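Only a single protein chain was left out; the remaining protein chains are all shown in position.
The letters A and B name the chains in turn, as written, and every chain counts its residues from 1.
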Amino acid sequence: MLSMVLPLAFGMVSLALLLSLYRLLVGPSVPDRILALDTLYLNTIALLILFGLMQGSPLYFEAALLIAVMGFVGTIALSKYLLRGDIME
Amino acid sequence: MLDAALAVLVLVGAFFTLVGSWGLAKMPDFFMRLHGPTKASTLGVGAVLVASALYFSFNTDGVSLHEVLVTLFLFMTAPVSAHMMAKAALHLKLKQVERTRSAVVESGVANSYDGTSFRRKE
């Protein structure tokens, strides 16, 4: 049953990626684009985990963890830059 | 049985991820867009991760719990990044939908923020 559901889940997450990409391209403001980028990270994690499930391999987990950490740091750094015009004080 | 539970979790997860991005694309102003990804997408990815943890716990020898770590991490960081982005948006004074009700604090309106309290900037 899982193997039947997986393609559908792939489709939904891919659509989510496209919708985030739309927001990233359209904007209209910089925080909007940061938010879109953050959502792209989240969707990518979901996609990677789904891929790992399909392949039956736990290897992709490490990549998902790295994306989660880097995505968080990136979002914070960009927001901080907008707030202060500087990342480190 | 396990297979059905996994299928449901994966579907629910993918659905919530989609709803989060849908909200991001559809809502009219930044603050409303913020709600989709911080809540729906986080729960969606969490559900997919739990499905993965179950799958690898039952299909390989030994328990696989490190997916729980990513889930925990996401649930701790999502509100923090949402808070930072909202701060940046308030700082830049982004437009809100006109019908947004503002909070009245002390002598002013909260929608414009002056960095110390939520008073209107004179």
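FYI, a residue touches a chain if its C-beta (ideal position, glycine included) is under 8 Å from a C-beta of that chain, and two chains touch if they have at least 3 such contacts.
Please note the rule applied: contacts and distances are computed from a predicted model.
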*What does the UniProt entry say the missing chain is called, choosing from "Peptide/nickel transport system substrate-binding protein", "Na+/H+ antiporter subunit E", "Formate dehydrogenase subunit gamma" or "Glutathione ABC transporter permease GsiC"?*
"Na+/H+ antiporter subunit E"
_Chains in view touching the one left out_ = B
*Decide which residue listed in B:Val8, B:Met27 or B:Leu54 touches the omitted chain of the complex.*
B:Met27
*On subunit B, what residues meet the omitted chain?*
16, 19, 22-23, 26-29, 31-32, 34-36, 38-40, 42-43, 62, 64-66, 68-69, 75-76, 78-80, 82-83, 86-87, 89-90, 96-97, 99-103, 105, 110-111, 113, 115-118
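Operating definition for what follows: only the chains that are shown with their structure count from here on.
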*asked:* Which residues of subunit B touch subunit A once you look at their complex with the stated criterion?
replied: 3-4, 6-7, 10-11, 13-15, 17-18, 20-22, 24-25, 30, 33-34, 36-37, 41-42, 44-45, 48-49, 51-52, 55-56, 59-60, 64, 66-67, 69-70, 73-74, 77, 80-81, 84-85, 87-89, 91-92, 94
*Complex contact set, residues of subunit A against subunit B*: 1-2, 4-6, 8-10, 12-13, 15-17, 19-20, 22-23, 29-32, 34-36, 38-39, 42-43, 45-46, 49-50, 52-53, 56, 58, 61, 64-65, 68-69, 72, 75-76, 79-80, 82-83
